[in-house]
Structure formats: C-alpha cells, structure tokens
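The complex is shown incomplete by one protein chain, all other protein chains being positioned as in the whole.
Up next is chain A:
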C-alpha cells in the first residue's frame, strides 16, 4: 500500500518535472523570438528586392541591390560613415589617455575631495544631456561650428570621459600597487611606471572602457540630430534620410542599418565578459 502511494508520488513528480522543463524550453524560445526576430527581420529586409518589401513573405530572390543603392552617389553612405568614424576616432583618442591618467591619479594617490569628485562626475551623467546641448547649440552657432564633426566631438567628450574614468578606475583599484612600487625602487620614473607596468595590467579595463565609449559615441543620436544638418551628419541621423515624401524605403534603411551596427556588434562580442564584469563590479564596489 505504502509502496503504491510512493510510486504514485514519484510519477507525479516526474510528470511535474517534465511539464516544468517543457514550459521552461517554451519560455526560452519566446525570449529568443522576442529579442532576435526583429534583428532577423532587419537582415531579411535588407536582402529583399523592392517589390517584396511591403509583404511579410520570406520566400524571395535575395539581392544585393539595396547595398549597392546605399553606396551610390545619390545616398552616399560612405560620407556618413566617414563622419561617424572621424567623430568616434577623435573622441576615443582624446578620452582614453586622458581618462587613464586621471584614473591612475585618483586610484593611487591621496587627493582631497576625491569622493566628491567621483560622485560629481557621475552626477553630471544623471543630468539629462539635453540640458548641455542648449548652450552648446548657441555657442557653436556663434562660432560657426554647427554642422561640423568638431562640434560633435566636443559634446561627446563630456559624455565619454566620466564613464571612462569610472570604468578604468574600477579596474586599477583592483591591481595591487606592489609591482609599481618595486619598479620605482628599481629606478623607473613615473612615466615609465605607467607605460610599462600599469598599462599592460589595466588592459582589460582600458579595452572595456574603449568599447563602451565606442558604442555610445557610434550610436549617439541626440547631439547629431540637433547639431548637424548636412555636412557632418552621422549614421544614426542618416537613417532618417530613407524617410521620403513617397514613404519609407525600408529595404535600403535595413541595409544601411546592418552596415551601421556591424562594428558595434563585433566589438561587443569581443569584450562581452569584461564589459559585464566592469559594469556590475564597478557599480557594486
């Protein structure tokens, strides 16, 4: 009698487990669909011929016409791409060295008001960026810098440097200072210590900060929307050029979108682990 009940119970438990694992698999599939179906659809649309775009069909003759069209002189994606590259490159070349030096100083030396400073630069990021753009818009107009990549670089720096300092300082804090002290005793000067000892050790942090700043600058939309109109337009704003009087040319927008997001996706995948680590531990510490 007892045995039967036991068996019954176990069978019930087994069924329950089957059921819950099925539900779990279904939930995973739903998550995947929700997150990746939109991306898949952008990719499919990019290869669709013009007459198939306004249907939901997935059977069509794939074509590269859309990619050819966006690089043709009439749309000129190349120009927007080079604008984006210039803005990102110069922003990073300034942000990263400046932030490394500042983080090193903040991490290794006693500086009065350090906590306040660290909180203050974080607080500047709480403030909605639109508050910064208003005076910049007026200044750039007076200096005739509207619609130039220089303007975009200047506003982006105010955004990237605080993040980079927080991320890199978090990494340097975790490196024991023993090696640097040993090198100093051996007669290395301060610049040599930073260059030969600190930089190699802090590399994961520096890479993370670089990728993070790359992604926010590359995807930056609001500054570009407000401060550029023609010559200095970057990729995110250029997407809106596919919205014309005759409607939206979705297939070409999708093609441009793929070319636009490809670098960020590749970079993100390369530093994924360190990126998450940097974001979470930097916050918890």
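Rule of thumb we're sticking to: a residue touches a chain if its C-beta (ideal position, glycine included) is under 8 Å from a C-beta of that chain, and two chains touch if they have at least 3 such contacts; residues count from 1.
The working rule: contacts and distances are computed from a predicted model.
K.L.:
Just go with whichever of "Carbohydrate ABC transporter membrane protein 1 (CUT1 family)", "Anti-anti-sigma regulatory factor", "4Fe-4S ferredoxin-type domain-containing protein" or "ATP-binding cassette domain-containing protein" UniProt uses as the name of the absent chain.
P.N.:
"Carbohydrate ABC transporter membrane protein 1 (CUT1 family)"
K.L.:
If I consider the whole complex, including the chain that's not displayed, which of A:92, A:155 or A:197 touches that chain?
P.N.:
Answer from the full complex: A:155 touches the omitted chain.
K.L.:
Could you please point out the chain A residues that touch the chain left off the display?
P.N.:
20, 24, 27-28, 31-32, 34-39, 41-42, 45, 53-56, 94, 98-99, 101-102, 104-106, 108-109, 111, 121, 123-138, 154-155, 157-158, 161-162, 165, 190, 215, 218-219, 221-222, 225-226, 235-237, 239-240, 248, 250, 253-254, 257, 260-261, 264-265, 267-269, 272, 275-277, 279-280, 283-284
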